[in-house]
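With one protein chain removed, the remaining protein chains of the complex are shown where they sit.
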Amino acid sequence: MIPAEATEAIRTAGRRMDARGWVPATAGNISLRLADGRIAITRSGFHKGFIPEDGVMTVDLDGHPEHSNVRPSAETGLHCGIYRRFASAGAALHGHSVPATVLSRQAGDAVMLAGYELLKAFPGLPTHDAAIRLPVLDNDQDIERLQARVTKIWDAMPSAPPGYLIRGHGVYVWADDMPGALLRLEALEFMLACELEARRSR
Amino acid sequence: MIPAEATEAIRTAGRRMDARGWVPATAGNISLRLADGRIAITRSGFHKGFIPEDGVMTVDLDGHPEHSNVRPSAETGLHCGIYRRFASAGAALHGHSVPATVLSRQAGDAVMLAGYELLKAFPGLPTHDAAIRLPVLDNDQDIERLQARVTKIWDAMPSAPPGYLIRGHGVYVWADDMPGALLRLEALEFMLACELEARRSR
Amino acid sequence: MIPAEATEAIRTAGRRMDARGWVPATAGNISLRLADGRIAITRSGFHKGFIPEDGVMTVDLDGHPEHSNVRPSAETGLHCGIYRRFASAGAALHGHSVPATVLSRQAGDAVMLAGYELLKAFPGLPTHDAAIRLPVLDNDQDIERLQARVTKIWDAMPSAPPGYLIRGHGVYVWADDMPGALLRLEALEFMLACELEARRSR
Partner (left out) sequence: MIPAEATEAIRTAGRRMDARGWVPATAGNISLRLADGRIAITRSGFHKGFIPEDGVMTVDLDGHPEHSNVRPSAETGLHCGIYRRFASAGAALHGHSVPATVLSRQAGDAVMLAGYELLKAFPGLPTHDAAIRLPVLDNDQDIERLQARVTKIWDAMPSAPPGYLIRGHGVYVWADDMPGALLRLEALEFMLACELEARRSR
């Protein structure tokens, strides 16, 4: 059984993300870590703005479904990679916005964000003078392989920010809980939108 | 008589499309294939975001209205062309967004979409590495003539994607049912929006 | 007394225009011609997305308020100029969008719109092959003087379209009734948005 508040938190997050245009078609996914350690995550194939009451399922920390007849989101492995790595991570969001998609296709292996007040949404960055270096990874349908590359980046960057971009595929962001993850995603999407605007006008 | 669920599915699709800005003024149209083979389609002249209860009518596979005193959407012939050609097509949507309109005016005879995760919304494209070549046709008020050119393209491209653009006039997209068509339209409009953004910033 | 349906039609139009971003702050105004020939128009100083029940007033065809203690919209003279000139005009809308404002500042004395399917929203243009030449006038706080220049344009262009732009100030559009005016405004704003997008990307 999934606690009703967990299902509602995920469904509400989906509606919030859809209102901003971050979950087009069946893109995006949403998860949170339950008190007993299981991961609640959106099932595969639904529009995340209209998640049905039975549209949330549970997996273990290795991404194995608790009930074998239900298919989790395609990128479950990436969510679980976050929860295995960061003990404090309580919620993770994968959004798929136009700025994230376009910027990730233009970027090399990172997007630099500097001089934004909203950088304060990221831990260890109490001032706007800091910057974050958001890793950008090439897309890959082999999620295990993709997660392995994410892990390598985390190994190489001890102070990696709680987010990364997948080329042509959107952002992953996480925080201690769902409200925090939503705030962090909104801050990141805002800064990406500013970056995209800035590249068009000089 | 049109089944009430069919009318509601079409009216709801209209509201969804209007919320995204895809049916300005009286542009756009929406259809689905009923169980008995008739085609339910939006009547002519209404704003598709505010389709009244009697704003849906039926035509046969050749586009002839079941009741001669009601006028179907101007592009009914294009919807029927889809249903005649593709036995599995259950719903078709014509949207008219700013990106579709602007890109179609700039394009030659096709728009290429490659490297987008959302290409997975199109059949036969299980990975992001594929690409789709979306045909672009010049607009034409003679719908029979326009449909004939669409048919020629389908004859020449056996693996043509379930969609095409009409220059300055928007997109046509179809799928097995209305939910599928809405998801496919949303995925396509998202990718077109990314393409438009990408052309502005380098 | 103003018929309740007239007040509601104007208040609803305001909400629709506000939802699209066409009436920022106290910009924009909305009017319609009552059966007895009086003009119902928005009062001055209100946000048109939130017109109160007493936010609509009546003036005669020369713009004189029926009740002298109420102040009509600043541009009442432009609305009345439309009703005096065009016997069939039943509703007029002044919107103030970003595309209209930016394009009007870049334009000379006209904006050409060609090749858009939505041109069909304008009378005498049954095909997309036609074009409309939308006059652009310099702004002027002297409304009588501004209307005189509009009248000169109508005298010189017998087939002038039912709309014009005021530089840095937005569009004026009219039609036989309020639904028609809203459709025409939406079609025009859509085409202006496309023009703006087209100028940014080649």
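Just so it is clear, A, B and C label the chains in written order, and each chain counts residues from 1 on its own.
As a working rule, contacts are C-beta pairs under 8 Å (C-beta built on N, C-alpha and C of every residue); 3 or more make two chains touch, one makes a residue touch a chain.
Every value quoted in this text rests on a predicted model; they were computed, and no experiment measured them.
Trainee: Indicate each shown chain that the hidden chain touches within the full complex.
Mentor: For the complete complex, the undisplayed chain touches A, C.
Trainee: Looking at C:Pro3, C:Pro123 or C:Gly168, which makes contact with the chain not pictured?
Mentor: In the full complex, the listed residue that touches the missing chain is C:Gly168.
Trainee: Among C:Arg15, C:Arg71, C:Arg105 or C:Arg149, which residue is in contact with the omitted chain in the full complex?
Mentor: Of all options in C:Arg15, C:Arg71, C:Arg105 or C:Arg149, contact with the hidden chain holds for C:Arg105.
Trainee: Looking at A:Leu118, A:Leu137, A:Val150 or A:Ile166, which residue reaches the missing chain?
Mentor: A:Leu118
Trainee: To test your reading of the contact rule: which positions on subunit C touch the chain that is missing from view?
Mentor: Residues 24-27, 47, 96, 98-99, 101-102, 105-106, 139, 141, 166-170, 196, 199-200 of subunit C touch the chain that is not shown.
Trainee: Contacts of subunit A with the missing chain: which residues?
Mentor: Spelled out for subunit A, the touching residues are 115-118, 121, 126-128, 183-184, 186-187, 189-190, 193-194, 197-198, 200-202.
Going forward, only the chains that are shown with their structure count from here on.
Trainee: In terms of touching chains, how many steps apart are subunit A and subunit C, taking the shortest path?
Mentor: 2
Trainee: Counting only Cα atoms for the centres, state how far subunit A is from subunit C in Å.
Mentor: 45
Trainee: Specify, in ascending order, the residues of subunit C that touch 2 or more different other chains.
Mentor: 200
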